[in-house]
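Report on the following structure.
All protein chains of the complex are present and in place, except for one that has been dropped.
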Amino acid sequence: MSRFLELALEPSAWQRVRSWPLHRTVATVFGTGMATVVVAVYLASVLKILPHDPDAMDLGAVNALPSAAHLLGTDFVGRDLLTRIMVGTQAFFLPGLLSVSVSLLFGTFLGILAGFWPVRFDTLVGLLLQLLESLPKLVLILLVVALFRADIYLILLVVGITNIPAAAELLRARIAVLRRKSYIEAAIALGLPPSRVILKHVLWLHGRGLVLIQATIGMGEAILIETSLSYLGFGVQEPTPSWGNMVALGKDYFFRGELWLSTVPAAAILLTVLGFHLLGDALLERLEASGA
Amino acid sequence: MKCAMVAGVVAGVLALSASGIAGGRDDGFPDGGKLVYGEYGRPATLDPITTNDMVGLRLTELLFNGLVSFSPKNEVVPDLAEKWSVSPDNRVYTFTLRSDVKWHSKAGAGDRTVTADDVVGTLDVIRQPKTLTPLKAAYELVAEARKLDGQTLEITLKRPIVNALGRLSFKVVPTFALKNPDFLSRDDPFVQNPVGSGPFQLSQLTDEGDVVMEANPSYYKGRPHLDRVILKPFADKNVLTQALLFNSADMVVEVNSRDIAQIQGDKRFNLYPYNALSYAFLGHNYRNPHLAKKEVRQAITFATNRQEMLDSFYSGRGALISGPFAPGSWAYNLDVKPIPFNPARAKELLTQAGYTKTGSDGYLLTDEGKPLQFTLKIPIEKENETVKRVALAFQNYLKQVGIKINLEFREWQAWKQDVFVDHDFDIVIANWAFDDSADISTLFHSGETGAWRNNFVGYSNPEIDGMIVEAKTTLDREKQRTINQRLHALLSDEQPYTFLWTLTNYAAIHKKVRHVELHPFKLFTFADTWYIAKKDQ
Amino acid sequence: MKKRHLGFVLLALSPGAAQAAVKPGLEGAQELFRQSHWEEARGHLRSQWGAIPEKDRPAATFLIGRSYVREAEFYRALRRFGSEVGLAYLEELEAAKANRSVVWIPLFKGLYQIEVDRNVEAERLLLAAAQSPLPPEWKATARLRRALALQRLGRASEAAAALQDQSPEGRFCRLLSSGMAEPQSGPPREGRKDKLLLGAILYRAGRATEAEALLSGVNLDLPDVEENADPKKVLRFHDPLLGIAWERICWERAVVGLKPLAVGGAGIEKGLAAYYLGLSLFNLGALGEAATFLKEASGSSLSPELDAAARLLLAALAWNGRSPTAPELAPLWENTRAEPEAVLLWAELKHGDVSKVEPFVSKLEPRLRDLLAASPERPPGSLVGKWGLARLRQGDDPAALLAALSEHRDKSNKNKLEWNDPLLLVALAATSYRDHEYPQSLETLFELAKTFPGLRPLQWNLQGIYAARQRAGGEARISQ
Partner (left out) sequence: MLKRIRGALLREGTRTAVLFLLVTMAMFVLLNLAPGDPVALYVNVQSLSPPEIEAVRHELGLDRSLPVRYGVWLGRMIQGDLGHSLRSGRPVTLELWRTGWRTLLLAGSAMTLTLLFAAVTAYLVAMGQHPVWASGLTALGYVLSGLPVFWLGYLAIYLATTRFHVLPLMMGAGAPPGNWAFFLVPVVVLGLGNGTVSEVTRHLRTHLQGVLGEDYIRTARAKGASLWRHLYKDGFVMPLSSLLANKIPYVLGGAIVVEQVFNWPGMGRLTWQAAADRDYPTLLGVTLLASLIVRAGHIVKEAVQVAVNPQLAD
């Protein structure tokens, strides 16, 4: 199941021959499937279409294993895990999008600046980016949380900001490579306004893949960061469910062999992150197919 | 002066008996073996003066001695001082030091004996403004410390006080070993590499943060039995328990309550209960007009099913309390019963308090037509699973009677700022721990409501104030008890706190370690008599 | 739905409501008995006695009787612990300057001294107390109890006069000293003290129903004297006699409960009933009766350990009053020493007639120490408790003993009856006290007091000792 995962920026005859369409469709189906599920679940939770009240406690059945009443069992105060996992999507969906868009918007912008006018901007942008990279992410969040409060939007906004460099760097590198390409140089030489060159060739033809990947990666990362934070105690706070704080709570029963509690949300995270990645790949495939 | 001499003689006798227990370790127990104990978090400093956390406090017990110390029976017994006498006006204490106590033989210390200079010096260092130490407040009572000769000194108190002797149990440091002999700051190498006179001496502080201590061969009570004691700091309580269960540690000073069952099921370990004098509570902020109403506070307590929380979150491991003392303390008023769980009564009280209208969302409405809601501030801590549970259940119970509780989790420092300085909270959940004196004066006296004071709920009641002062000043213990029990009754009715429960801490120690006695919270005071049988070493 | 769940848990978890959860009939009662909820177990049976099938009746009757025996043993342990603490408390009071003027202190100190067999001092103190400015009824008490002390000192002649007192207290003292019960019904008694004492006497005279009628609603936790001249300083004093009376009442109840079975019953229950009946009577000092039932018991097919115990008790009855000789004891010791129950009985006797007989005492010593080590599987809590109390009584090192006892304690619910036997808890509390760990001791008593009446005097005195002895500087630290 390997070839389907890849994203060729320039699909070539040679590659098409070696491609295994079946696997690609599988990946596409899985990716899009997961994504749709997540979106659907998110909508359901927003519309309050839930098996249980996410805050309904059942101290009689704490840390229970799956049963008819609770399809995925219950948590440490007997709340329904399935419900909380569903509601948990809210903790990263919009905030995650926020974080991603922040990092992409500024990332792309800075990336392009640095990529096209290295002489003018590279230093400045580079400094800015490295400044962001140098501040220890988690400490930054700890202080922000202390300063304001443990709010997921806030946290993921910080995450988004600290992710700007990654996006920018990728784009910059990409552009650096492209600039050496004859046709761009030609285009610029022909006196096409850089803006068009940027928009058409770089962003549209070559950059969109990267942006897309960054977006999907960013989603996944948002979730994982929030989980790490929850482990340190600074993630989304009770009673609001997030997959992160659910895993973190489950950990306290882990060594007693009660793996279920933390594994369920962990699995949810895995599937979603995986889903996003594959979705990204799949979309890219289409793009490339059409773009070439 | 006659009675004074008697005191001296008594002390002398005790000294004999003390050395009789341990002198030369002729107790027939084997030497050798090492004890690795796990702490949650690492000590900031290792000296007895600047250290300001429990980890450090426990550690210094192993490395240092005081003028006097406490016996397992909690009597004041001679330590560095072999005898003392008290002036008739109970202000001047004259101590005669043992002449056979040597500082740990380390670079700089040679093998010098502990002299009056060291004791006087230590007191001066503690009281020196440039020295930043939590002890300062406690030693304001000392007017002057004066050396009489090599081994005798005299400490003059500003005024005679109860248990003066007990309070003079500060740990003595070799002032000559300090970078600057008249004060101690944390950039002094001493704080990380201290020289003491105690049963164990610091051998190294590894980069892992482990503190390795070795038996002090020339300890004046005789070499302790254990060869080495090693402190291992951990950053994750679950992992700490695993370390104990899988032979990476022989002792855990505070067992995570959720692991107690598992550890005691394991035949290799003994669990030792300690520090029973603490309790958990929900503090109500009187600055909030709604919480200022007694009915509301009482209603909150009536609505909270404390027994159920205790049973399902702590598997019944503890006892509900009815007032500001722990049931293990002498001041607890046994005639006062905890307020029962009774939502109906709670609703009545709220109606009496004038909350008659109910909003669409089922919450009671205030006169301004807003839902009756309070913010419960909870410190964010990596290991606060049970606190979270309590907070959630509490929110749930109050929902039943139409009060809305908003949980707000704050980073620890921010939490302290909110609670102790800005008083920006409605309800707060925390724990109090007391020593044997069960002294609650700072919790409810109206003079203690300022920034960083303990009466953060802003409780103020002249009657209570008067009683508190009287209880604190009288020397008659029965009077103290009566007053405290009246306080208990009053406060139980006033409910400035919703008093929750008292739990017991446990230290888990591997059975190979024998003859273990623990000080209530310093733990290691008697560690010099612990031993490990030859076969287990 | 939240509510329902929470409610449900409440039922399941709070001991008070345990009954609602337990099975009906004998089974349920046995469950409650195992959890040491004796009163509830009895209530459970009585409430549905009619519903219990014939075949279960003997077992049920036995359960009731047995539960009283356990209760009596519990209160005996408590009484001993209580007298030790009570005396210590009064000594602390005496030591404090502020209490110089309190006339009650010497009186009650005297009363407690009798309980710990310091009769010489007691006699002296009570003599003085009788002259001191006390209310008349307490002067009378002083005189009476002094007489009791004298009697214990073997100076019966001097005691005789004072012991003729006709008050309930007087009659109770005679019951104690000579075992005679004189329940001539005087005017109806109101004071709870009198009710208790009379109750005990009526019981001895075999008038159980009247006794129970008298005892209904008696509160064991009130003080006998409350000195509150200064409202800011309240002193409470408790007469140890009430503890004695209450213990006797428990034994009496056991007797009443077991007798029908021991007389009319058959099979295994009969034997058991006979043994425990004998034991109860033995503790009530009704030796003649005790002997008959014990003989019957050891005749029947008892478990080896109870049989050994029975034989030992019989022997003890035989040499009652005089110290037995070593040759008498040697064989008896040899063929009973294997049984823990018997050994613990020996330990009890050790404080009586057997005390002086060597080399026997020295033999008991080591046997007692390794008693539990010897037992193969986890010994029952009651046994551990008795063992601990026995060792404590012979003055073993409390620290070591505490460690040994903790081995057998369920820490996760360290003070809960459902997990730890009441006797074990008393033993732990007493040992902690000896080891000066007052908070631990008080906490344990705090939990016990939720189930058992009559602990308050002990708690009050213990608190007093703690208050007087604590030497802390006074600090409060907050934590999460």
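Per-chain residue numbering starts at 1, and chain names A, B and C are given in the order in which the chains are listed.
Rule of thumb we're sticking to: contacts are C-beta pairs under 8 Å (C-beta built on N, C-alpha and C of every residue); 3 or more make two chains touch, one makes a residue touch a chain.
What you see is a predicted model; the values in this text were computed from it and never measured.
Touching the missing chain, out of B:234, B:394, B:459 or B:531, is residue B:234.
Which of A:52, A:70, A:84 or A:277 touches the hidden chain is settled by the complete complex: it is A:277. Screening A:35, A:61, A:150 or A:166 against the full complex identifies A:166 as the residue touching the chain left out. Within the full complex, the residue among B:91, B:112 or B:136 touching the omitted chain is B:136. By the touch definition given at the top, chain B reaches the unshown chain through residues 34, 36, 44-45, 50, 52, 129-130, 132-134, 136-138, 185-188, 191-192, 204, 206-210, 212, 228, 230, 232-236, 238-239, 242-243, 245-249, 382, 411-414, 416-418, 420, 442, 450-454.
Take chain A: the residues that touch the chain left off the picture are 1-3, 5-10, 12, 14-15, 18, 123, 126-127, 130-131, 133-140, 142-144, 146-147, 162, 165-166, 169-170, 173, 176-177, 180, 213, 217, 220-221, 224, 227-228, 231-232, 244, 247-248, 251, 254-255, 259, 262, 266, 269-274, 277.
Keep this in mind: only the chains that are shown with their structure count from here on.
The count of contacting C-beta pairs peaks for the chain pair B-C. Chain centres here are means of the Cα atoms, and by that rule the chain farthest away from chain A is C. Centres computed as Cα averages put chain A at a distance of 46 Å from chain B.
Here the spacing of chain A and chain C, counted between their Cα centres, is 71 Å. The residues of chain B that reach two or more other chains are 308, 312, 381, 384, 396, listed in rising order.
Of all residues in chain C, those touching 2 or more other chains are 2, 6, 9, listed in ascending order. Residues of chain B that touch chain A in their complex: 238, 241-242, 258, 262, 308, 312, 380-382, 384-385, 388-389, 391-393, 395-396, 407-411, 413-414.
Residues of chain C touching chain B in their complex: 2-3, 6, 9-10, 13-14, 93, 96, 98-99, 230, 232-235, 399, 403, 406-407, 410-416, 435-436, 438-440, 442-443, 446-447, 449, 456, 459-460, 463-464, 466-480.
Those residues of chain A whose C-beta lies close enough to touch chain B in the complex are 55, 57, 59, 62, 76-77, 142, 145-147, 149-150, 231-234, 237-239, 249, 251-256.
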